[in-house]
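Below: one structure in structure tokens.
Yeah, one chain of the complex is gone here, protein chain that is, but the others are all in their spots.
Should a chain be cited, it is by its letter among A and B, assigned in written order, with residues numbered from 1 in that chain.
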Amino acid sequence: MQRKKTLALMATAVSGSLVLAACGGGGGPASSGGKISDGKVVLGLLNDQSGVYKDLSGPNSKVAIEMAVADYKAKYGDKAVAKDIEVVQADHQNKPDIANTKAQEMYDRDKADIILDVPTSSAALAVATQAKAKKKLFIDIGAGTTALTGAQCNKYTFHWAYDTYMLASGNGAATVESGGKNWSIVYPDYAFGQDMTKSYSAAVERAGGKVQQKIATPFPNDNYATFITKAAASKPDVIGIMAAGGDLVNFIKQFNQSGVASTTKLAVGLMFITDVHSLGVDQFKGTTFTDAWYWNFDAQNRAWADKFMAKTKVRPSFAHAGNYSAAMNYLEAVQAAGTDKSDDVVKQLEGKKINDMFLRNGEVRAADHNVVHDVYQVKVKSKDQVKEEWDLEQVVKTIPANEAYAPASPDCKM
Amino acid sequence: MSDHVAQGSPNAKGSQHVLEVAGLSAWYGEAKVLSDVDLRVEPGEVVTLVGRNGAGKTTLLRSVMGLHRHVEGTVSWGGSDLGRSSPDKRARAGLGWVPDDRGIYATLTVAENLTLPPVTSKADAWSLEQVYEQFPVLHERRDFPGTKLSGGEQQMLAIARVLRMGSRLLLLDEPSEGLAPVIVQRIGEIIRQIKAQGVSVLLVEQNVTFASTVADRHYLLAQGRVVESLDNDSFQSRTTELLEYLGM
Partner (left out) sequence: MTAFIQYTLQGLALGGFYALAALGLAVIFGVLGVVNFSHGACYMLGAVGAAVLLDATGLGFWAALPIVTVAMFVFGVLMERLLVRWLLRLDPLYNFLLTFGITLFLVDLVKRRYGVSSLAYELPAGLKGRVDIGSVSLSSYQIFVAAFSVVLCLAVWVLLTRTRIGMIVRAATEDAERSRALGINVGRWVTPVFGFGIALAGLAGVLRAPTGSVNADMGSFFIIILFAVVVIGGLGSILGAVVAGFLVGLVEAYGQGYAGSFSQVLIFVLMAVVILVRPSGLFGREEAAS
């Protein structure tokens, strides 16, 4: 009996763990007030505070947002429209159902005027739906899906730092131009991976390259040896890997240990400086990827990174800088509008051209609320090039905003 | 009482232990399966527990062995109360467990099955040579997995195993079940032989005829109670009545 029971128990555990549940919730009524609703402006940071994306954004993004608040107050002093500003944060655990609930709580209970960050595409789309229903702002920094500014765009949602199209067009095209014509793409078989593969294939082909193989892998996945063998079978110039987090690390280590590394270049779809920092540059020898921002690019970036480091002891990722920029520009829009009423703030943001610490040649496109800006193809430095702890990336090429981003999607109807 | 003590053999050098069960009750969850059972096995005595299926015979053996722990009452062995002591302590004190499924290990060879249990009394323990001499088939098949033996051979192995430990009291649970008459006969011989060595046996048996050929005394168990205690003579004279009573 005992053994049968235990067997059943284990079988249940196995199957239970394979089922991922997700569910959505409804919206609620909107609220509006006088000049500043409820007497204060509340910025809500909703992101991964405990899981895989904690280090690349997480609690340190709250520090970045608070820096923006301080800078705003210092800039306007007594003339500030928003006198009382509060920053709240919550953990969405990268799950769309939790993101949905937390977003409702932030808008309703915490009286948040805006929600920021929200990595993980499915979670971001859930929050966008809430923003639309509540008529409150949402600026996404952490998620990559183009749907936020495509079919599921709305008046109150903005996409600030990057998307899958831009990741692909940056590194994809630049790699083809530098001689990497034939590609194999290895991607995790879920929404993000499929999206990235579509974007990368299109970018590579636009630039005159060819994607010979697209290899789907399970997600999550520990072992890539055979996938790497398969990807190398067509003798590509470049292998593109679209996995993220722990899976990316698994792939990179096993790629380096495979003989393939000596003959084939590696292009990474989405990578953060925190990934390079935690593993060390040796693991990434010459790997290229698209970065939305790099802290040591110029003096302006570096000055901000120094302030950030003084508070957090680490150098900022592009997500940290993006959260700062989004919060700052939101507050500037409140200042210009003289109110935190959503419709007025949106009006201020739409079409705004921005050059700040984060955005270069930036523009908040009115048509789809995609915030386009110059982005960078970067290469991981070799060990002897590294001069200080976080000095890990070398900018190979700056890709102008209009090349980096897709034109506004006809699917987006505000 | 019989005159068993006089039948000691050269092998019987160990202490002359008595098993005494007093006021033993046992439960499975809420269900009481034994009520206030008293019984006694003298050194070198063969005593059977007779009763229908579900009368509580196996539970009684398991309680004596310390395997069934939801009990009240006392089990004493050689004058000392076994209390809550663990099955392995009881085994090392001289109780030899031969379960109704024979308990042969499939992952152990025949020889390993024999040598697995510790020798608990050097004076009483059979040597491996003695075992193989008595049961040549075990020697022949010593390197086979234990469960590759026939049912009868497994029964021999289970008995030989506790004899090799030097057990002073064998708790035999239905040794004749499912075996051919010729093998049952052989088991009867073995029981008489170990009795001759001063080893006691508490035997659970439904085969009344077989029981009467080996036992000194009998306890009749019904619904968890001892309803009668008989010596073998009166047991034999009442065989028909008993068979009827047992529904056999």
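Basically, a residue touches a chain if its C-beta (ideal position, glycine included) is under 8 Å from a C-beta of that chain, and two chains touch if they have at least 3 such contacts.
As the structure is a computational prediction, the values presented were derived from the model and not from experiment.
Visitor: Which of the displayed chains are touched by the chain that has been omitted?
Guide: If we consider the entire complex, the absent chain touches A, B.
Visitor: Looking beyond the chains shown, say which of B:108, B:128, B:222 or B:246 touches the absent one.
Guide: Once the missing chain is taken into account, the touching residue is B:108.
Visitor: For the chain left off this view, which of A:82, A:161, A:215 or A:292 is in contact with it?
Guide: Looking across A:82, A:161, A:215 or A:292, the contact with the absent chain belongs to A:215.
Visitor: Among A:98, A:191, A:207 or A:279, which residue is in contact with the omitted chain in the full complex?
Guide: Hidden-chain contact among the options goes to A:279.
Visitor: In the full complex, which bits of subunit A touch the chain not displayed? Write them out.
Guide: Residues of subunit A in contact with the hidden chain: 1-7, 9-11, 13-15, 17-18, 50-56, 188-189, 215-227, 229-230, 233, 245-250, 253-254, 257-259, 274-275, 277-280, 282-283.
Visitor: Considering the whole complex, not just the chains shown, which residues of subunit B touch the missing one?
Guide: 65-67, 86-88, 90-92, 97, 99, 101, 103, 105-108, 112, 115-118, 120, 161-162, 165
Here is the rule we go by: only the chains that are shown with their structure count from here on.
Visitor: So the centre of each chain is just the mean of its C-alpha atoms; given that, what is the distance between subunit A and subunit B in Å?
Guide: 74
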